[in-house]
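Every protein chain but one is kept in place in this view of the complex.
== chain A ==
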């Protein structure tokens, strides 16, 4: 199609009020910038934040870009743990060297949306936006990860990731998630995700499962079905007691099945009994979700032990 002259190629973006953008290069500078301007919003990958800006839901007075803080874009080792920078992108976490370290987190990172999102979106952003469907979150919950929070004047404090996700503890003004400390377990880990389509999509349910051979433990978290990842602690302990840890981690097949059902029933309980004692059936969609969680948990344990 042709166009009239003069009607082509001009931008649709109207001039906007000048915005203050700070680009600190260290974590402490970033904290200082946020403290100096409490209305400023920190932005890392921007995959959630910029969508809100573009749709007009958010008009930040100022931005503090975290993309140039090189200290949080990699990871280091610290007595049996990995100290992951909050600025690690999903794309970076999905690579084989990272996968050798923390396989479940790598699998979750690879499943987290299309390449454009994975290239930009970060681990810290996934935690901070705390969307129920955040793919890294059940993995961090299963790993019992600890957040290292940077505060004003070089202060550092620690917080279990589950405390932040459950709202038991909050970030204070000026604070930033600096690092995430996860144990290196040297054992199989699995992340499985059910979505509505073959292409990238939000999880309808996800399961992260890690083995901890040193403590003879199984740790599992279920994502996307509740506002935060759910830990079926009793099911974990039950199945851990059935695994023959000294004999190639053998387990009877019935235990896999039982584990799946146990996890599903723990995370999606039956409805409260009615006055006559009968239990009303769950709606079909909820029953299907419970069946999906059971299948994911069973498959995850099966793959971890195989």
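Rule of thumb we're sticking to: a contact is a pair of C-beta atoms (placed from the backbone, for glycine too) under 8 Å apart; a residue touches a chain by one contact, two chains touch by 3 or more; residues count from 1.
We take it that contacts and distances are computed from a predicted model.
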item	value
Name under which UniProt lists the unshown chain, selected from "Phenylacetate-CoA oxygenase subunit PaaI", "Molybdopterin-dependent oxidoreductase", "4Fe-4S dicluster domain-containing protein" or "Peptide ABC transporter permease"	"Molybdopterin-dependent oxidoreductase"
Hidden-chain contact residue, picked from the options A:160, A:201, A:217 or A:258	A:201
Hidden-chain contact residue, picked from the options A:62, A:242 or A:295	A:295
Interface with the undisplayed chain - residues on chain A	1-4, 7-12, 14, 55-56, 107, 110-111, 114, 192-202, 204, 284-285, 287-288, 291-292, 295-296, 299
